[in-house]
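Yeah, one chain of the complex is gone here, protein chain that is, but the others are all in their spots.
What follows is chain A.
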Amino acid sequence: MLQMKKVALALVLGSALAAHAEDIKVGIALDISGPFSALGAEARDGFDLAIDKLGGKLGGQPAEFLKTDFGGSPEQANQLVARYLQREKITFFTGPIGSNAALAVGPALFAAKVPYLSSNPGPSAYAGEKCSPWFFAQYQNDTYDEAAGKVANEKGYRNVVLIAPNYPAGKDHLNGFKRLYSGAVKDEIYTRLGQTDYAAEIAQIRSAQPDAVFFFLPGGMGINFVKQFVGGGLKDIPLIAPGFSADEDVIQAVGEPMLGVLNTAHWTHDLDIPANVEFVAAFRNKYDGRYPSVYAAMAYDSLMAMDAAVRDVAGKVEDREALLQALRKPSFKSVRGDFKYGVNNFPVQNYYLREVGKDAQGRLTNKLIGTTLEQHQDAYVGACKR
């Protein structure tokens, strides 16, 4: 209601000395303010690092990177994309954190034949019946939860309580968990979106006495939940989460109570792959020793994917069909390791188990435990007909 201010910070990097037919412009919509602000800041840092590394170019061609905050609002994202398309005539689009913004801006981009390389959300609609050749995902939202369900099986948890906010994504994530989990669901709790006080839910969990609790509570909701969970004396009940609810931003905000939280993701900062080691070192060097989160890593990867595709078509981005072919067969070294796209342009890739522990300096962070799902594909690909 009160979010009426638009702070547009268009930062122009690199000059457009255009010797070729089309200037390469990348439209980046950022969540610097709004509900996903902490995650948006992570993504921005990942983009900035990639732009530094690429020297402000894509595939060796001069490129322009337009970065604008849209405050997490789908309406503002729509206006921004309209401007990007009509005034700036962008070549690529990326940036939003929320699935709602991704779903809002997709149709206009696909109609304008602008590839949208999502740096974060992979909504089920775009993986299934509304799939588009112009949308490229980093992962499908539910796959994290599927991996978490398998972790629960492997740990031998037979009675699990599930908790998520009462909105479409919350239900998707719990359904994702139940897809591979084979034990009993002791209780399924839906909370108000944006709820900060979890006393009533924690009492329910205490009385249910589960083997473990699976929670999908992104951002501030998860921070409050874990603090109150431990404060309420439930720290002996193991917590499992999709990586979103236990990434670096949450870990640093919650502190010690996060120790031992199991979570799943398709990337982790201690993955021993040369491209990743280089990325993590550069990130920590640029940002005061902080570990990158998935949001930063995937923002970085998105620009690397664009860079490789532009190089593969020798800068001729106006040939959109050739550009799509190049994007579909990524020739860059991803920080997550090797992956390939399914027919819906959603990756077939590994998912890892991480546990919150301490690094050599005693800093709380996620540590890689092992691979949970190998070369896993999302559940919606069958519905993608085109």
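Definition applied: contacts are C-beta pairs under 8 Å (C-beta built on N, C-alpha and C of every residue); 3 or more make two chains touch, one makes a residue touch a chain; residues count from 1.
Just so it is clear, contacts and distances are computed from a predicted model.
S.K.: Would you mind picking the UniProt name of the chain not drawn here, from "von Willebrand factor type A domain-containing protein", "Potassium/proton antiporter membrane subunit, CPA2 family", "Cytochrome c oxidase subunit 1" or "ABC transporter permease"?
M.R.: Record says "ABC transporter permease".
S.K.: From the listed residues A:107, A:231 or A:382, report the one that touches the chain absent from this view.
M.R.: A:231
S.K.: With the full complex in mind, choose from A:33, A:73, A:94 or A:143 the residue touching the hidden chain.
M.R.: A:33
S.K.: So which of A:166, A:182 or A:285 would be touching the chain we can't see?
M.R.: The single option touching the absent chain is A:166.
S.K.: So which of A:74, A:133, A:220 or A:337 would be touching the chain we can't see?
M.R.: With A:74, A:133, A:220 or A:337 as choices, the missing chain is touched by A:220.
S.K.: For chain A, which residues touch the unseen chain?
M.R.: 1-2, 5, 32-34, 37-38, 41, 166, 171, 187-192, 196-197, 199-201, 203-204, 206-207, 220, 223-224, 227-228, 231-233, 253
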